[in-house]
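For this depiction, one protein chain was excluded, whereas all remaining protein chains were kept in their positions.
Here the chain labels run A and B in written order, and each chain numbers its own residues starting at 1.
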Amino acid sequence: MRHRLAFASLFVLLAIVVLVLFGPLVWKLAINDIDFSTKLQGPSLAHPMGTDDLGQDLFARMLYGGRISLAVGLMAMLMAITVGILIGSLAGISRGWVDTALMWLTDLFLSLPQLPLLLLLIYLFRDSLKAVFGPEIGVFFLIVLVIGGFRWMPVARLVRAQFFSLREKEFVEAARALGASVPRQIARHILPNALGPVIVAGTIDVAAAIIAESTLSFLGLGFPPDIPTWGRILFDSKDYLDIAAHWALFPGGAIFLTVLTINFIGDGLRDALDPRKVL
Amino acid sequence: MGPFILRRLLISLPSVMGISVVLFTVLALAPGDPFAEMALNPNIPAEVREAMRVRLGLDDPIWQRYLRWLWAMVHGDWGFSFISRVNVDLLILQRVPVTLVVIGASQLLAMCIALPVGIYAAVRPYSWFDRLASTVAFIGFSLPTFFTGMLLILLFSIKLDWLPFVYKADISETGWAWWREHLRQSIMPVAVLGLFQGASWMRYVRSAVLDVIRLDYVTTARSKGLAERMVITKHVVRNALIPVVTLVALQVPAIFGGAIVTEQIFRIPGIGSLLIDAILRNDTPVIMAVTFVFSCLVIAFNLIADLVYGWLDPRISYQ
Partner (left out) sequence: MNEHKLRGLIDQVKTGRSTRRSFIDKMVSLGLTAPMASMMLMHYGVAQAQPAPVYKPTKRGGGGVLKVLWWQGATLLQPHFAAGTKDQEGSRIFYEPLAIWDSEGNLIPILAAEIPSRANGGLSADGKTVTWKLKRGVTWHDGQPFTADDCVFTWEFARDPATAAVTMGIYKDVTVTKVDSHTIRVAFAKPTPFWATAFVAAEGMVIPKHAFAAYTGEKSREAPANLKPVGTGPYKFVDFKPGDMVRGEMYPNYHMPNRPYFDAIEMKGGGDAVSAARAVLQTGEFDYAWNLQVEDDVLKRLEEGGKGRVYIVPSGDIEFIQLNPTDPWNEVEGERASIKSKHFALSDPAVREAMSLVIDRKSIQDNIYGRTGIATSNFLNNPPKYRSSNTKFEVNLDKANQLLEGAGWKKGSDGVREKGGRKLKFVFQTSVNSLRQKEQAVVKQGCQRVGIDLELKSVVASVFFSTDVANPDTYPKFWCDMQMYTTTMTQPDPERFMDQYLGKEISSKANKWQGRNISRWSSKEYDELFASAEGELDPAKRAALFIRMNDMPIKDNAIIPLISRPRVRGASVKLVTQLSGWDLDFAFLQNWYREA
């Protein structure tokens, strides 16, 4: 039953990805065609998702922006989770000074005020990244780094806490008694069971990353203001909620759908990895 | 446990110092100018601006400025804001009550929603309750606070005209009216924040309880004939609380940091808006003071969380 849900979600997510990747090749309306005579119209045949206050077609903008939002959301989430799992497991399995040092690092990152750090990093690295990767990819890397870089700490602490409690459980003791090496203990026994909070964090992080990117662009730090990422479209729509609800519904719905599918996929993953499949 | 606590406490002092060095350096290097608005005013000669920079020591090397700050901090002098010339501790203290009340209340609300809903959803996984609760939770954290805030304002302030949406820190009424006014203006921001937070917490609680409920000792307890409620409260919840404790420990310092977007929308004079204003205006003393207190809280609460783990699960040891 749950497998079906997981597979269905995988399918939906892939469909979204295909849509944003190839959709613009089929749907030819430009994303920044300003036409004041058609502004703030609801969904219609010509504009399946309606138009915004400059008369731009929302469907085209959603498709174009979706590439960036999905890419940023997924990659930032993966980065946060990977770093978080690494640091959390290291801290959780060792004790003593390794744990203390890693926790100091975590506390440091938790204390850092994000905005000044962001401004600093972007100002320091923007030009060199642009030179190496080109303007768009350079900014993209910087954003993923920055968003993911501020979300790994809760994952690390959660994983570490899980490790603490799982490390003493009987099945791990048993594995230890059987002579399993520490990496094997981690990989086969502890980590699969520690993934619960990680999956929850993952789904939350995707939504948070997409929104964070829009906050960045609102501060002039992310992508240029005319790039219609989902978070940006949502932000632009907020003053017109009472007369043009469609403008907010589509990006909000898209983010929600992405989060939903990732969550069910995650659940499915956890079940697949769990050697003790209990219904 | 004793040596562990001692060790962590001893380390916390240098670790706080270490963090303060990094914080200070980041702030000193970050772009921006506290005298930005003066740049636009042709009445202010450039020499005046320069003189102010020199007087505030802005052009001294970073290590000098850091040591000056440290020395002052040790003496209880938190400095004064570059912008308003008010003492920083006064600025912060003015805003602490509001922050505690609004942000604190929202965290409590989030907890009160997340715990029961999460537990019940996990006890009956994939039931209609679970599906409904999870879906609402997904909607909850997919929508940013600026959006839900806007929605609530449109509904309750503008359409229905039930609630004011601009927060007033000092209300002149007294007695019952004072309580009522405070309630009326706090409901929306507390709801916005609490629901956003509660949505993600509910998912964590549910996942944690699910993890535990599958384990053998729960089956044992059940097979022993214990009432379901006893099983849940005595065995499941206690063990499932570990991730929850982690999250709460991560969030409590955030209460002090305020909630920038919500404070902006409802004009709540909390520490979040103080911080963002200071950041946008490069008011370094204020930023430094707030982030420093914040980092102390982070370290303190993470230590408390580590201790609570030991209490929740006696098998966790810290040799």
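Quick note on the criterion: a contact is a pair of C-beta atoms (placed from the backbone, for glycine too) under 8 Å apart; a residue touches a chain by one contact, two chains touch by 3 or more.
Note that the structure is a prediction, hence the values are computed from the model and not measured.
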If the hidden chain were put back, which of B:15, B:239 or B:282 would touch it?
-> B:282
Could you list which residues of chain B touch the chain missing from the display?
-> 31-33, 35-49, 51-52, 55, 81, 83-86, 91, 94, 153, 157-158, 161, 164-166, 168-170, 263-267, 269, 273-274, 277, 280-282
Positions on chain A where the hidden chain makes contact = 32-34, 36, 39, 53-54, 119, 123, 127, 135, 218-221, 224-226, 236, 239-240, 243
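The rule we apply is simple: only the chains that are shown with their structure count from here on.
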Express in whole angstrom the distance between the two chain centres, defined as the mean CA positions of chain A and chain B.
-> 21
List of chain A residues in touch with chain B within their complex = 1-2, 95, 100, 103-104, 106-108, 110-113, 115-117, 119-120, 123, 153-154, 157-158, 161-162, 164-165, 168-169, 193, 196-197, 199-200, 203-204, 207-208, 211, 214, 231, 234-235, 238-239, 241-242, 248, 252, 255-256, 259-260, 263, 276, 278
Residue ranges of chain B in contact with chain A within the complex | 7-8, 11, 15, 18-19, 22-23, 26-27, 29-32, 126, 134-135, 138-139, 141-144, 146-147, 150-151, 154, 158, 200, 203-204, 207-208, 210-211, 214, 239, 242-243, 245-247, 249-250, 253, 275-276, 279, 287, 290-291, 294-295, 298-299, 302, 305, 309, 313, 315-319
